[in-house]
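Shown here: the complex without one of its protein chains, the others still in place.
Here the chain labels run A, B and C in written order, and each chain numbers its own residues starting at 1.
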């Protein structure tokens, strides 16, 4: 039986921070009190006793987080084929660059002439992203993909407001990421569900049926969240444009098509990119991300402020944009994340980025071909950066997607994305990314096959999984029914 | 039953480096070829094909070492009460300081005026160590304690050579660390075994009996490796000096007596310090260390070269020392380690260093008192920084020191030093250091007591230990009989 | 390329399995008229070393590289970060993990978030906290949206003009598509928000104040709480400088219903304003209305304590357009950073560093007043304050700039009405010698 890298070993238990500590201990190096102690000239009733934080020593804190880290799994630990998430390797040098003194220490409110380095990075990144997507103008404000979507939706609204049109609906495919309808709703649009066809992609006809004068347009993802390229994209965008609508593109899956697809040519008007996916900035256990939006010229005036412009050899922040939807972030978005993506793009160059997309797609197709005999393939079409299976074939053994996912953990793999997209019941969405090599993919495939065999022969192994982890399956129902959010 | 922090969890297996990799992969960022490729003007028969190294990608290397680190245990993981090793917490800021650009990048052969920063650190550290020990002059050359010992022994030899005396023997107590006799022998001296008394310390009388005109002197450790202060030190050094001998002090246990003992007043002529013990530089899984030697004025001329001197406000390397034993290291010893110790001393100051010694001794005495009922105490005397037990009480259950040590591993503690010093059969030498807090000591003590109870009730648990680690007990005999040192 | 592991041979072998002749064929089904034309216009790839050189030269074009002190706060603060904090939190098990969707593989992240939520709630005097918002500004916008959800019949919110101007801009952006009214409350003589007009406002769902506010002035939250609750509105407070709560009564104890703000001060470098950390806390009764992710305690099938992401029915994965917010990726690693920072400080350290901020700011404030400057507002301050200068301050400020000191922020950039006024900030990182230099320059 093939075995993944997962084995059992010694790790350390560790209590909650406030279950340690003793009053009077300290882990902070006290700065010099080089000014006299001032008497506090604040009303007594405005003053407090300070929070009930535990007092710890430096080694207490160090052991705490060192031990906690041992219960976690990151890309550096092993393969993390989480579909729709693009968990590629995060280069160490990017971290170092973002921490460059002078870059990491810069204050956001300095005058432009005092932060030319900061602004140059932003300006060049804007240019790079425009070139990568084929679009015309870029704003780096959005702090994540969802905020990019929101910016896009606000721009839709502003566009129609300016045109004096009142439209309230928006078409969103059933395969869309949940943030799409949520962002649209936040901006006052009513999502209209667009059913994807039986082949997993959109049918221009259904768009034609639904796209009307009350509809601002469409919000679609290409390649979509099934890992499929929307082949009717040109027809769809043409229909929407014909009827006065706009097209929003969710570019979270850009990793499949760098240097391969031109989104402007596809007819996209606004799109966001997830720098924390395609451009290798680490996910940090949930964030921070960055979700810049790229638009065609016609929409540039509506972009959030500020953008960076260059005049002569100087860089400036541009605030004077009367049509702008305004500001999304207190300053320039997650600037440090932008720096890492900038560093990555400079390290890769055009050729390597295109190669990365090719290899990401190769890896996904390789897994698709290698597992299609044992797992039900949701759509039998060439896939892009990810492939979607389901647990259909395992149902007769009463084994679910969840069981297989949890068993992968014991073997040392992070499970794929499961039960998403919703259109595929029991979905198993695998996105290997380009940074996994063939040997590691082969081992993963073999282990997955073995798990499927176990499903037939010894299903309990799967239902009980994981068993090697510090904790077994957790009771999510109790957590939600009696929420305990603080200790 | 009390439980230490050790539990079982998911860790990752990982093959040897060359069991991964594929020719043509690369993990190194290739520098620009900004000069023309030169034709190699070297005889063909001097050229080779380069070594058979595996070609890996960056993520291959990253995962390799990330996974390997998961099989290891450091101070940051948990308590590491390895006697005689002073495994105290290693502050993060020291690493940062040693990596300061300009400090970490300096070339050792630059002219003095181009490396004043480098030299100032050395000069001040020399001064600090002199002040800490009470001695007069310091050399930072020795790369570790053992090299410091060797330097001392060479200075002994040089001293008597200069005096025209021919002495060949040296007194070394049976409790001495193995490096002491090895260093003495390397320098041409014949170690004469000095038996420690039944109370674990040296008897001035036995020194008086052995110290003769053929003997260069004595090499002793104070506090000694049993964690006891040599109370007859003044008498012993007086006897040795009276008979024309010199006294070498192994200062590896300095952590017990900072600001408390003056080694010059004790009659020590030369001593080394282990910066990687007392001064918190990390042990790095075996090194690098630093073993500066401190001497009294009379011996200063014999110190290794170069030393740093200050004239006016400039620092200089001093090479012109005709009596010097010469150079021990290609450059200035393990300079980066010196920087970390310097950083530590500056962070602590005199008062905190003394406090550190007090707390180190308090912690050791606390463990001694807390475990003395269940473990046989080798010597019933107040201890300094460490206390020594043995497995005498467990012998009736056929449980050895090794079994108890291995069982501690399962509980998440690094075992104490075992079977050393040799004068205590089945020795268990515990040195908690000052950076462990009372709660953690209490938990350790409780776990140790429980293990001792297990020894009585279920000895197999101990004999089979460890069971939680990636590997169980390893076959050291096979390793030595059929050595396999390369793969 | 070192990030792309495939050798030519492997690519061939894999293409044989997928049934393609070459890499390009993988994209054969993409319509020609969608294709990228030619090559992307990007610079030639840089080696790690050329990249480092490039960053050195970029950094050299930033003033902060050589500045002695930047006496600016206004939402971004210079505080000391113990080396231990980044070295722990950047451990790759934390940094390179995704959102903890598989809790068995992410207990480190999850316990870390749970601890962050708890310390945040304790700091702010609240009952529950979420696992972060993008930043202080969007947190405030989401707090207002949350209040509008809770008071679902009402459509008006009032926000103080003493709230950070950019935060207010973000609020306007977030709320622009809705059918909401935003009223800005004026500033009184003492620099506090003037709440006198509240009674006049109909349909009021919530009132938001910032304390210390943009002018550094500490609002009287308890009094405000009474007045706002009397107007049957929810009381939202926000902040840009959490260090203040080492000294001040927490917003929660003062009566706030929702508290949010920016956590950058707790261990994040300023980095031109991001990534920071939107902190967000509220009363327990509102917890199912909170936006964003939360971690909660539970047990595993063996009854062992553990943590999971919970209350996900509020989120867009499940609720889609009916979610409490569209936020998905949040500021994950920043929560761990803030928690480690708060843990490093401890109760004792937070109080002492907060006091030191107060002391240093007081030193400069008093020194400058003695040197002839005037306080614009009479209200009490923490580590920021506004001064006006009789003579033109610009040349003085330029001379200080030449010496490596940024002396305050021109307030008229944000408030046209306050001419010749400057907002100063002094934290524990500014040496007394620098403060003396500023005072001296102003005096002369």
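Just so it is clear, a residue touches a chain if its C-beta (ideal position, glycine included) is under 8 Å from a C-beta of that chain, and two chains touch if they have at least 3 such contacts.
Just so we're clear, the structure is a prediction, and the values are computed from it rather than from any experiment.
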{"item": "Displayed chains contacting the withheld chain", "value": "A, B, C"}
{"item": "Contacting the left-out chain in the complete assembly, out of B:10, B:146, B:194 or B:341", "value": "B:146"}
{"item": "Selected from B:7, B:56 or B:138 as touching the chain missing from the view", "value": "B:56"}
{"item": "Residue numbers in chain A that touch the chain omitted from display", "value": "10, 22-32, 57-60, 62, 66, 91-93, 95-96"}
{"item": "Chain C, residues in touch with the chain not shown (by the definition above)", "value": "48-49, 80, 82-83, 91, 429"}
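To be clear about the criterion, only the chains that are shown with their structure count from here on.
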{"item": "Chain pair bearing the highest count of C-beta contacts", "value": "A-C"}
{"item": "Centroid-based (C-alpha) most distant chain relative to chain C", "value": "B"}
{"item": "Approximate Å spacing (C-alpha centroids) for the pair chain A, chain C", "value": "20"}
{"item": "Rounded Å distance, chain A centre to chain B centre (Cα mean)", "value": "47"}
{"item": "Contacts with 2+ other chains: residues of chain A", "value": "14, 25, 29, 58, 62, 66, 70-71, 73, 75-77, 89, 91, 93, 347, 409, 435, 437, 466, 469-470"}
{"item": "For chain C, residues that touch 2 or more chains besides their own", "value": "1, 3-5, 10, 48, 82, 84, 92, 105"}
